[in-house]
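Heads up: the structure comes next, in structure tokens.
With one protein chain removed, the remaining protein chains of the complex are shown where they sit.
Chain IDs A, B and C follow the sequence of writing; residue 1 opens each chain.
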Amino acid sequence: MAAVGTVPARENAGKGAISIRNVTKIYDPEGVNVLAVDDCSLEIAAGEVCMIVGPSGCGKTTLLSAIAGFHSITFGEIYLDGELLCGPGKPLADQGADRVVVFQNGALFPWMSLADNVAYGPTVQGRLNKTQAREKALDMLAEAGLADVGDKFPGEVSSGMARRAEIVRALINDPKVLLLDEPYRAMDALTKSIMHEALLEMYDRTKVTIFFITHDLEESIFLGDRVVVMTTRPCRTKKIVEVNIPRPRDYHILSSEEFRLLVDEANEAVHEEAIKAFEAGERELA
Amino acid sequence: MSEPVAGQPQPGVTPVQGPPAGLGMFLYKARKNLTGSTPYLMMGGIGLWLLTWWLLCEVFSVPRFEKMPGPVAVLSELFSVEPFLGISVFTQEYYQHIYLSCRRIFFAFMIATGLGVPLGLFMGWSKTVRDYAFPILETVRPIPILAWVPLAILMFAGFEAPVIYLATLASFFVTTLNTLLGVDSIDESYFRAAGCLGAKRRHIFWHVVVPGSMPFIFTGLQISIGVAWFSLVAAEMVSGDGGLGYLIVDAYMNNVTVPMVIGMITLGFVGWITSALVRLVGNRLMQWRVRALALEGR
Amino acid sequence: MATTAPNVYNQRTVVRRTRWQKFLANKKLWRGVTAILCTLVLWEIGSRWDEWFGFRLPFIGFIPPPSDVMVAWLEVLPKIGYWQSWYLSFKRVLAGFLSAMLLGIPFGLALAVNRYFRDIFFPPFEVLRPIPPLAWVPASLIFWPTNEMSIAFVTFLGAFFTIVINVLGGARSIDISYLRAAQSMGATQLDMFWRIVLPGTLPSIFTGAAVGMGITWEVVLAAEMISGGGTQAGGGLGFFIWNSYMGGSLEQIVVGMISIGIAGYLSSSAIRYLGTVCMPWRRLF
Partner (left out) sequence: MTVTPASSGEHEAQGPASGKGKLELRNVNKGYGEAWERQEVLTHMSLTIAPGDLTAVIGPSGCGKSTLVDLIAGFERPDSGEILLNGEPVTGPAHDRMVVFQETALLPWLTAYQNVAFGPKLRGDLKGEALDAEINRLLDKVGLAEFKDKYPIQLSGGMQRRAELARAMINNPLIMIMDEPFRGLDAMTRELMQEFFLKLFEETRRTNLFVTSELDEAIFLADRLIVLSNRPTSVRETIEIGLPRPREFHMLSSPEAFKYKRQAMEVLHEEAMRGFTRSGDQQAFLDAYRKGDEAQSDG
């Protein structure tokens, strides 16, 4: 579905294919020498919701950081729409507004109101002037059901609202890819399910490519087109589950038969990795 | 799915009766505060303290305490139109001393803030600046400010400059280190988020580093103004000419105790006012934090 | 494109550095050393400007050059009087500091655990707190029979307020679930005080002690300068500085300043060390 209402059609619609080829990341090669990602390859189509599931500390976030340009990679290369992001000779990708990250604990600037936060991207890139950006920000917030709280500071609204505003802040830049790093981790299950529906609704509107990191299997099946189960450190792809549940989805799906079958299919692999990660964790501390 | 937004009345929920407005709210709060024992105990505490002071110094004239002026002596002197010892709220001299001290504090505080905050920000922002500047700062810092007194007198001519220099030095260290701490305290994800949104390095400085370290800067400034008063008093006592510290030490030299205590009380009061002012400015500049804290405090 | 062999991990040819090589490559360290050396050199040049170029630079020109300071220091090092100053100052700091701890910790804890006690005693405490400790010097000189006692009293005041505020804040911020857990395991009020409130406040006590120690040194120094100067009761590093000032020995002033810096640093390190010994659970990580 194309964009509705006040938002003009997305310029970057249909873009955002990520190609991760043989990526390896070694932290601190001269010292502790930790192999975080080992020869990982993954193709993500434009407009796909790709869910990455793996135990915490397995190296998923490293992968996201490499795409976003926070961390360099040691070997391999990553392409966005056929253009090299990082690879040999250019280990660190440039940071840019075509790949916007939503962070685990939220990174709305607490010193700016929600509207200013959302308007920040276009203003700082010089695409829009302050008033225009603010207007657009308020429009987009209203669309996400946050019309009344545009002038509030992030500390004044609930974490659920803040998280939605953060996604709006990402979307206003018309990114090719939205990178989400366990954004709902700290929320309780019921709030989470409401947040999921809000995210799905935004996705149905924009069809932006989503790279979503989580360790919650149900969340990933509910949201994703494809669930990639990762091994514990070093990070490799272990199993890929295609999710063919039609969109738009709502919470009824969570208790449907097809959902159950998918959970059943992926559960074994995830559980195995969880135990492995757990045992590794115990060993490390002993 | 579009959720109803907070602000629209929802069916099936009993409306919460709003808080009373204006005078009603004031009366409600006053009533609530006065029903507990706390306000009475607090007043009792102050009263008890004044009473002890009075009994010790003026009524029973306990040995050693008798040398000190009691609260009655101090207060009657402080509020007499024709003070016996020359200092009261009706004399110009009293305000002259306050003015002198405040002016020195003002200059010292401004210089220290003007130098310390930018230095701290740059140290936090650039690793190179920090690597060079931090060791020097840390080497000089353990030297107590008051050890600088003789050097300050030698380095600066006159009465005014050494005093201001000492107060400045004291608040400079506190301000710089707290600002640095403030920059360090900013979550890495804010830098990353700004980078993602297309901010350049200079944008990050102005939009992330500066506002993000504000809370620590103002904590630092509050401590810094306290430290400035601390060193100002010492400096005025040793080398000064006028000012509240001088008032105290001058009274001591002349063997009169009442102006001494008046000086102490005034110092406490003025010091408290200045730090309240800093807090006020901080709160004005950091509405985002004040509001969030107010909600949490509930 | 094919930059990766399938088993990259084992084929790495990265050379590991030895500890010594790492030390040499420590950029931060060398930058720090450079900065301090540069400062010293600039100081030397600034101070000797008068000698070399015939006119005095402002400010820095009045400070003796570091080389002269070094010479002066070597001169006083073997003298007993210098070490006696150290001893006297340390004694005063310790006396004031310990008495502040002994009174401040129980007072702070009492303020924290008992509401009525807090309501009564906190307001006068708050009224007295903003008065800078040095403003008490003349009053305490009059009040106490000896100089030594008045110095001790002012020193005590300096540390006392800081320690009380820290203890109070620390004790009030103890997680309520600790108290509840203890309660449901059958702890009495006394148990809760000794086993929860006290260890829970320990970190704040040490924070307060570290800050208090700094103030103590300042106060002792000032008190020595103001009161001890010129009398036989004097002594101490503050007096050493003041005496050098009166005697016009600029180098010795700087020697005194550096000595006091070292002394202050030593005492705060001692507190930090004590903190790690008393709180093993904070030493980790």
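Everything below uses one rule, namely that contacts are C-beta pairs under 8 Å (C-beta built on N, C-alpha and C of every residue); 3 or more make two chains touch, one makes a residue touch a chain.
What you see is a predicted model, and the numbers here were worked out from it, not measured in a lab.
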item	value
Sole contact to the chain not displayed, among C:113, C:127 or C:202	C:202
Residue touching the undisplayed chain, where the options are C:60, C:94, C:182 or C:271	C:182
For chain A, the residues touching the chain missing from this view	55-56, 104-106, 157-160, 185-191, 193-194, 214-219, 251, 254-255, 257, 260, 263-264, 267, 270-271, 273-275, 277-278, 281-282, 285-286
Touch residues of chain C, complete complex, unshown partner	175, 177-178, 180-187, 191, 195-196, 199-200, 202, 279-281, 284-285
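Methods note: only the chains that are shown with their structure count from here on.
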item	value
Contact pairs, highest-scoring chain pair	B-C
Distance from chain C to chain A - Cα centre to Cα centre, in angstrom	48
Centroid distance [mean C-alpha coordinates] between chain C and chain B, Å	21
Where chain C touches two or more other chains at once, by residue number	none
Touching two or more other chains - residue numbers and ranges from chain A	none
Residue ranges of chain B in contact with chain C within the complex	37-38, 41-42, 44-46, 48-49, 64-65, 67-68, 128, 131-136, 139-140, 142-151, 153-156, 226, 229-230, 233-234, 237-238, 244-245, 248-249, 251-252, 257, 260-261, 263-265, 267-269, 271-272, 275
Residues on chain A engaged by chain B in the complex (per definition of touch)	68-70, 95-97, 99-101, 103-105, 107, 109-113, 120-121, 124-125, 145-149, 153-156, 169-170, 173, 194, 197-198, 200-201, 250
Touching residues on chain C, where the partner in the complex is chain B	27-28, 31-36, 39, 59, 62-63, 115-116, 119-124, 127-139, 141-145, 214, 217-218, 221-222, 225-226, 238, 241-242, 244-245, 250, 253-254, 256-258, 260-262, 264-265, 268
